[in-house]
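Every protein chain except one is present and positioned as in the full complex.
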Amino acid sequence: FKPYCYQGATVGMRLRLPIACIALEVILIILFGVAVEYDHDVSGEAGHKTNTTHHDYENEFYYRYPSFQDVHVMIFIGFGFLMTFLQRYGFSSVGFNFLIAAFSLQLATLVQGFLHTIMTGGKIHVGVESMINADFCTGSVLISFGAVLGKTSPVQMLTMAVFEVILFSVNEFILLSLLNAKDAGGSMTIHTFGAYFGLMVTRVLYRPNLDKSNKKNSSVYHSDIFAMIGTLYLWMFWPSFNSAITLHGDIQHRTALNTYYSLAACTLSTYAFSALLNHEGKLDMVHIQNAALAGGVALGTAAEMMITPFGSMIVGFLAGAISVLGYRFITPFLESKLKIQDTCGVHNLHGMPGILGAIVGAITSLAATKEHYGNGLTAVFPKITSDFPASAQAGMQAISLVVTLGIALIGGIIVGFILKLPIYGAPSDSQCFEDGVYWEVYLPNAYCIEL
Amino acid sequence: FKPYCYQGATVGMRLRLPIACIALEVILIILFGVAVEYDHDVSGEAGHKTNTTHHDYENEFYYRYPSFQDVHVMIFIGFGFLMTFLQRYGFSSVGFNFLIAAFSLQLATLVQGFLHTIMTGGKIHVGVESMINADFCTGSVLISFGAVLGKTSPVQMLTMAVFEVILFSVNEFILLSLLNAKDAGGSMTIHTFGAYFGLMVTRVLYRPNLDKSNKKNSSVYHSDIFAMIGTLYLWMFWPSFNSAITLHGDIQHRTALNTYYSLAACTLSTYAFSALLNHEGKLDMVHIQNAALAGGVALGTAAEMMITPFGSMIVGFLAGAISVLGYRFITPFLESKLKIQDTCGVHNLHGMPGILGAIVGAITSLAATKEHYGNGLTAVFPKITSDFPASAQAGMQAISLVVTLGIALIGGIIVGFILKLPIYGAPSDSQCFEDGVYWEVYLPNAYCIEL
Partner (left out) sequence: FKPYCYQGATVGMRLRLPIACIALEVILIILFGVAVEYDHDVSGEAGHKTNTTHHDYENEFYYRYPSFQDVHVMIFIGFGFLMTFLQRYGFSSVGFNFLIAAFSLQLATLVQGFLHTIMTGGKIHVGVESMINADFCTGSVLISFGAVLGKTSPVQMLTMAVFEVILFSVNEFILLSLLNAKDAGGSMTIHTFGAYFGLMVTRVLYRPNLDKSNKKNSSVYHSDIFAMIGTLYLWMFWPSFNSAITLHGDIQHRTALNTYYSLAACTLSTYAFSALLNHEGKLDMVHIQNAALAGGVALGTAAEMMITPFGSMIVGFLAGAISVLGYRFITPFLESKLKIQDTCGVHNLHGMPGILGAIVGAITSLAATKEHYGNGLTAVFPKITSDFPASAQAGMQAISLVVTLGIALIGGIIVGFILKLPIYGAPSDSQCFEDGVYWEVYLPNAYCIEL
């Protein structure tokens, strides 16, 4: 009646996982106790912030909490369900996504907060802005998670998260605070960083015999429909993601609008290229689930700029095409030639579109003039003056991409080797993509025979 | 291990779909480049809008973006998952819904924007209001999509969308701008129009032998649970839908509140009539998935008026009853006698409740007095004066229903014949309701044998 399908061994999580979770959480709690305090808008001393009277409706909460909730849904439902496409790894996809995200957002609050206060000293302030920034960092970790999905134990992933949160925050600090780059939606800081970091980790963890021993690295009918829940929430809320942390008012409005057009155009190019590249003209669910989102990634830097709906749609269209082509041609090449096993194809959804987004951001910065932006120029580009022209800003954007790639690639390799240590209970090849290794799973007999 | 269930032919989408998508998107991009610019609240010149200082929190974005996101979820998750009830058409339901919606919202922005500027000239302005209006038009296209679901190729549906977006926008312009009708939630413009347009299209595309050759036009257990995701999101966010584009403040507040009560009452009448009409007293998932939403449709015109919770609940209760009765008695009649094959039963969810909503709107307008509305009378009914009494407004509402039905019925017939041209790769009868015609599908053997 309730057959237990998976008969193989487990990987020894009984002590490893509790020790990792409890130790990390206790450390987090202590550090929060020592170093964190409420932001002014949270503690109620908001009136001291400005000389003018501070009304309730000016509390940062009302400007940003709806966007935060959209981002939160992307992190937990979006990423979580997008990865449930695997036929026998749905519990792990959505469950470990949940665990890694809940951990990463706490650590990110501390590390990002520490770097924010490194100049000025003082305690780390938390509020809705820190919540969004922590979710952003978490998103980057989950992108890397997509590259190693199915092939790593939860303790390996928690370990990866520790290092990646730190490296992400350092890179973000360099880009935004030292180089004065603009990257509100994180084409560089989130997507490019997360993708290339994860690709390097999975490269170091290469499993030469994976394909031969394991046939579970694919979808079934219902799992692909579950994954579409993830896709659609990511797609719908990407305008909120890119605009969550921009300045109030017209800039936030513009960022959401540009992203919306980019995604719409991206969807049509995804369908076009998916059908075109199939010998029968059939659509591939993998493309629709992933490439249709590339338009949001590719506008992560430029969406707050005056790129216009016209420009946004061109970028979105290109991003969708690049992403489908990547799934069709580059992913097989990465696997066979470069030994990079990229489970979710993050190179196609986050890697190449992230680089495209960085380039688009640099080019759009180059075109920033008083004529187009009016008094809003300094709001979008606070550094641009007669001494620091738009071309200098564009240069900083380009340098930022190089820095991001450097930190991600080198960091990913180092962390990959750390994850190779034989202490995490990593699954064997035949245990990959199998929920039964980590979860109590019951399946009807028909399924067990089938798979 | 990974049997390929569907062994039949495809319908030649390899060139047709890419050509359609790319051609349409390139045209859209060019037209956006020529004709579209940011609205004031998007470009940052908002200060010029009024003489008073314009604060960030007065930006239209903060009044409407949360409602927009709710509407967006209804369009992509709500409509998309509601249609996944079919056992072997889940990819197409959610996937083509995604494609058609992403296309329609772009075209709708242009056509609606063009009609808005036809008097004054100037460029088309885009912002959060245009985003909501475009989603509304898209909703109407998706209603028609529900009538033809399973029986049309994606290129047919894109073609239908082109014509329907134009006709929708013309009808909306006549109603709202020329006839000065009120229809904030679109009982007429969205639901009545979309339903009767789609019913006429499916009438022209009648397939006499469909039932004999195809047994896939039904649900299975899991597909009905997926469909409930769509239902519940539509139900929960319908208050946001009806109020998304109303005036700020108390009117938006009231519209959401009235819709919420209508839906709650509708749900109880749906359960009551679903059990009553079954010879064993068993509930039918089709009723619950659809009829429980009729309360939102039926308040699409009157929700912003002083209809009171009492009135809203009566309307909702009637709408649920009518809708269940429609599924039980009218849909079989339409199919057997009028040769209208209505896959999702849009006549019951959008058609009859839409007409009910138009009538309720006319009657409620008739009762509009200074006594009930106070100074808010001109906010809700800007045309009502001593020269243009409430009865004249009610007359305009009634004429609007007639105009909508006329354009929908005639337009639907004409577009139906356009879709009959043998150039779209329409599926044969045996290919209807089958994902394998359009998608790479893998199913466990148990499923293949079964279905």
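Letters A and B mark the chains as written, and numbering starts fresh at 1 in each.
Everything that follows uses one rule, which is that contacts are C-beta pairs under 8 Å (C-beta built on N, C-alpha and C of every residue); 3 or more make two chains touch, one makes a residue touch a chain.
Worth saying up front: this structure is predicted, and the values here are computed from it rather than measured.
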item	value
Identified contact with the non-displayed chain, of A:42, A:277, A:379 or A:399	A:42
Hidden partner chain, touching residue among B:38, B:235 or B:381	B:235
Sole residue of B:208, B:281 or B:422 that reaches the chain not shown, by the stated touch rule	B:281
Sole residue of A:126, A:162 or A:380 that reaches the chain not shown, by the stated touch rule	A:126
Touch criterion as defined above, residue of B:136, B:317 or B:442 at the omitted chain	B:317
Positions on chain B contacted by the hidden chain, ascending	57-58, 62-63, 66, 70, 215, 218-222, 224-225, 228-229, 232-233, 235-237, 240, 248-254, 256-257, 260-261, 263-265, 267-269, 271-273, 275-276, 278-285, 288, 292, 306, 308-310, 313-314, 317, 373-376, 379, 446-447, 449-451
Contact footprint on chain A, counting only the chain that is left out	1-2, 10, 12-18, 21-22, 24-25, 28-29, 32-33, 36-38, 41-46, 56-57, 59-62, 65-66, 69, 72-73, 76-77, 80-81, 84, 90-91, 94-95, 98-99, 102-103, 105-106, 126-128, 131, 154, 222, 226, 229, 438-447
